[in-house]
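In what follows, a single structure is set out as structure tokens and then discussed.
Of the protein chains in this complex, all but one are displayed in their positions.
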Amino acid sequence: MTQPASPAGAADAPVPGGPPPPAPAGRKEAPATTRRPLGLRADVRNLSLLAVLAVLVAVGGFTRPEQFLDTANLQLVLTQASVIGVVTVGMTFVITSGGIDLSVGAIVALASVWATTLATQEYGFAGILFTAVVVGLGCGLVNGLLIAYGGMVPFIATLAMLASARGLALQITEGRTQIVTVDAVLDLGVPDAYVLGIPPLVLVFAAVTAVGWLLLNRTVFGRRTVAVGGNPEAARLAGIDVRRQRLYLYLLSGLCCGIAAFLLIVLAGSGQNTNGNLYELDAIAAAIIGGTLLSGGRGTITGSVLGVLVFTTITNIFALNNLQSDVQQIAKGAIIVAAVLVQHRTARGATEH
Amino acid sequence: MSDVTPEAGGRTSRRGMLFGAAAVSAGALLTACTSNEPKNSAGSAPAASGAQAADDKPGTPVTIGFAGPQADHGWLNAINENAKERASRYSEVTLEITEGSNDTAAQIGQIQTLINKKVDVLVVLPADGKALTQVGLQAMKAGIPVVNLDRVFASPQAYRCWIGGDNYGMGLNAGRYIGEQLKDKPDAKVVELAGLDNLELTKQRSQGFDDALKNYPNITKVARQAAEFTVESGQAKMAQLLQAQKQFDALWNHDDDQGVGALRAIEQAGRDDFLMVGGAGARSAMDAIKSGRGVLKATVLYPPTMAASAIDLARALGQKKGVGGLAEMEIPSSITLYSAVVTKDNVDDYLPTGFN
Partner (left out) sequence: MSGITKSFPGVRALDGVDLDVLAGEVHCLLGQNGAGKSTLIKVLAGAHQPDGGAITWRGDQVRLKSPMAAMRLGIATIYQELDLVRGLSVAENVFLGHEPTAAGFVVRGRTARTATAALLRRLGHPEIDPGRPVGELSAAQAQIVSMARALSHDVRLIVMDEPSAALDPDETDNLFRIVADLTADGVAVVYISHRLEEIRRIGDRVTVLKDGRAVAGGLPAKSTPTRDVVALMTGRDVAYVFPPRPPLPPRGQPALTVQGLTRRGEFEPLDLEVRAGEIVGLAGLVGSGRSEILETVYGARKADAGTVRVAGRALRPGSVRAAVRAGLGLAPEERKAQGLLMLESVTSNVSVSALSRYARAGWIDRSAERAAARAATRELSLRPDNPDARIRTLSGGNQQKAVLARWLLRGCRVLLLDEPTRGVDVGARAELYAVIRRLADDGLAVLLVSSEVPEVLGLADRVLVLREGRVVHTAPARELDEHRVLDLVMEGSPATKGSPVWEGSPTP
């Protein structure tokens, strides 16, 4: 066979008409090319969601100027977005990793009733907060172990958790509404507790969002989440412990559910086994219209939060205009379709290759 | 949880152990927290006192089969409690009670089991009245009289006696009460917080409410939103209503359970410029009415004591007796309960029937 005959440097030797030789390593950095395709795409999606939100604000302001455009309404919309918003942040991580968590609503229900039993209320504020968070983490741990180490499909494992957590919540309450009598908890939900006009619930939501954003975009944990979702086999072969990462992700989702359950207790002043009804669908919908890929590998906290705000604003505008729930549901479905269509169009225009 | 593979345990064992220890201690603490028994259990004594049953003396033994839906709501839970408590009063009555279920197929199965066991009388609160008609017919054909509780079967042949609440009357009485309170106020505004919109009973309640308000030309209903019989939805919808209507005079809320959330929203909005009327008759609502503070001034009953009455009717049917206080030889085929308005004046009479 032919043996190497030309010098090793052949590849680098400049050839007339050939590509320019690469810059030698160690030379001063060329002016940074600041094209960031991924960021660009996320921006486009967020921009289109912002546009949707702007249209909604215009509609709200036009139809009900006095009620829609005031501080109290802004506080209201953000407060109503807080509980589902926190759940959606956790869900965004799970979906980004290629998973799904159908049990979020049920975990919120279980955590909120467990944290509001008479026995728990004996321990006051700390007892309620602790119980809500630990129950959320516990459910997330079970989900994570079943999926990461038990080899169960996320859809099935979390569906099972949905059923059993709802069942346990019902067993604890026996269908009763558990009214909270701990003043320290109740006081968090009234205007006296607002910090510079911002409800504490909204502050928690903002904090969870900020931490979530940093975690996803600036940490090893976030990078691994994206890697596991984008290509689990490549992540495994690159030396990432994919199973442990999955366990942590469901724990994170459970933690978010626990926090959300506490917020819901503050908001509603009670715990009930019907809490968190269909949160799983709302959270998934918000994450998807926000631009997180259902198949995993790409996630955006900003988009998810915008998605939640779009939904909450729609509900608000409809309620202010006294439209009934049938119309609300139809419109919500239509807006999901429209938002996703608009995004597809703009995203395709910007990134088609 | 126990099938942690070696890989999970291996290198991270120390962290794992720490976490495990935390989890166990948290678990221990938490288990203690599932208890819902009040510290000094006053007990929630349901059922009215001194009902005029045929007679209270023991008669021939009767076995009553009872099938209801899953008690995922305070009112339904109270139904079960009332039935059990009532049955326990009669030494000759045996109550065969099934696991509550919202699944039509499951409930049919449970009722068929009761038929096969040859209970003397059946009391059925169907999860879905229309869907369970056939099994009602089956029981009647097998010679077992059926007392149909609240949600009515599609055919009168499927039951011997129906007893239930009056949804239309509930709305009517709520409307009348509000109308009387506001009749001298010009241009009065009223807001309605309805229950689940896809239920027939919600439409009936709203219809009754609207019909009653027609008698008061000075009153307009300015807004209506539907919640979902849950605290969470009650809070959310009420918060929106309060933002939409900066001023109104009265609010009718269909359901005291969602009313807990509605009251929370009212507290959060700092509003007290209107009167509120509830629905169903929860204990918490009655306590609030009794205290006289706050906006809740009345609630219209949808009494869960109907389950206790249904047991009385079943017992009488089993012993082939009529009911006292009427000239009739036979038990009526249909009994519609009255939705009384509970206010501060009469709340003490009704307090024992309030459910949690």
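Read from first to last, the chains carry the letters A and B; within each, the first residue is number 1.
In this section, contacts are C-beta pairs under 8 Å (C-beta built on N, C-alpha and C of every residue); 3 or more make two chains touch, one makes a residue touch a chain.
A quick note: this is a predicted structure, and the numbers were derived from the prediction, not measured.
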item: Chains in view that touch the one left out, judged over the entire complex; value: A
item: Absent-chain contact - pick from A:Ala184, A:Ala234 or A:Ala334; value: A:Ala234
item: Omitted-chain contact residue, chosen from A:Thr63, A:Gln171 or A:Thr219; value: A:Thr219
item: For chain A, residues in touch with the removed chain; value: 1-12, 15-19, 22-26, 29-30, 33-38, 218-221, 223-224, 226-227, 230-231, 233-241, 293, 297-298, 349-353
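The rule we apply is simple: only the chains that are shown with their structure count from here on.
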item: Between chain A and chain B, centroid-to-centroid distance (C-alpha), Å; value: 36
item: List of chain B residues in touch with chain A within their complex; value: 1, 3-5, 7-8, 12, 23, 26-27, 29-30, 32-39, 70-74, 76-77, 197, 222-226, 228-237, 239-241, 243-244, 246, 257, 260-261, 263-264, 267-270, 282, 284, 356
item: Sites on chain A touched by chain B in the complex; value: 64, 66-67, 72-73, 76, 79-80, 114-115, 117-120, 122-123, 127, 130-131, 134-135, 138, 141-142, 145, 148-150, 170, 172-179, 189-191, 243-244, 247, 264, 267-270, 272-277, 315-316, 319-322, 324-326
